[in-house]
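After this line comes chain A, so read on.
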Amino acid sequence: MIKEIRIGGFGGQGVILSGLVIGKAATLFDKKNSVQTQSYGPEARGGASKTEILISDEEIIYPEVESPDILVIMSHEALLKYHKDLKKEGILIVDPDLAHIDVISDFINENKIEVYEVNVTKIATEEIGLKIVANIVMVGVITKITKLISIDSVKKAIIDSVPKGTEEKNLTAFDYGYNYNMD
Partner candidate 1 sequence: MAEKNKQDFITDEEKNPYIKYFRKDRLPTIFCSGCGIGITINSFLKGLESADIDFNNLSLVSGIGCSSRVPGYLNCDSLHTTHGRAMSFATGLKIGNPDLNVVVFTGDGDASAIGGNHLIHAARRNINLTVICINNNIYGMTGGQVSPTSPEGTLATTAPYGSIDTPFNLIDLVTAAGASFVGRWTTAHPLQLSKTIKNGLLNNGFSFIEVVSQCPTYYGRKNKLKTPVSMIKMFKENSINKRRADTLSEEELLGKIVVGEFVNKKRGELSKKIDDLSYIKSGRNTIRKSAYIF
Partner candidate 2 sequence: MTKELFIQGNEACARGAIEAGCRFFGGYPITPSTEIAEYLSIALPKVSGSFIQMEDEISAIGSVIGASWSGIKSMTATSGPGFSLMQENIGFAIMSETPLVIVNVQRGSPSTGQPTMAGQGDMMQARWGSHGDYETIAISPSSVQEFFDFTILGFNLAEKYRVPVVILADEVIGHMREKVHLQDNIETLKRIKPKEDLKDFLPFKNVENGTNPMPSFGDGYNIHVTGLTHNERGYPITTSPKDHSTLVKRLVNKILKNRENIVSTNFKYCDDADIVLIGYGSPIRSIMEAVKIGRENGIKIGYLKINTPWPFPEDEVAKIAKNVDDLIVVEMNLGQMVHEVERVAKNDTNVHLFSEIGGTLPKPTDILNKVKKLL
């Protein structure tokens, strides 16, 4: 069974790095199969940014995500653009400071979408003092909710992927996301 994750935000948030961490955790450390793709606009910073990760025990042939099982939203623009692709009874994870889900409440109700709201940017800024690790806080949230990748593997993947010297901050960010009280 292939699980499909799409993460949408804007350039500079580290959206693509979060996809890389998840894909690396799944393949190199959990020994599953994964493909990660990304798309971005022509802008160097601030344009729309999207990454998609497929995770499966079987070989992944077609690498693009048509209707994700899990949609992670880091900008209001991404919410408006991608929510309709989400599978019925799919999972929607949103940073409520960046996107407002009330505008799609009909869609959520009709499709029985499982919604989680976590202020990852606020946590990164206020608890860790580093706004740019919001993406890794979100990776913690995704790890907890989806259970697609193991916590140890994600931590290894973070150490393997983030710039040298920032490992501690990023692992702290991951813990904040993973331990966030979803109730």
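By our rule, a residue touches a chain if its C-beta (ideal position, glycine included) is under 8 Å from a C-beta of that chain, and two chains touch if they have at least 3 such contacts; residues count from 1.
The candidate set was assembled so that all candidates are chains of the complex that A comes from, given by their letters.
Quick caveat: nothing in here was measured; it's all calculated off a predicted structure.
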Complex member touching chain A, one of 1 or 2: 2
Residues on chain A engaged by candidate 2 in the complex (per definition of touch): 19-20, 23-24, 27-28, 33-42, 61-64, 66
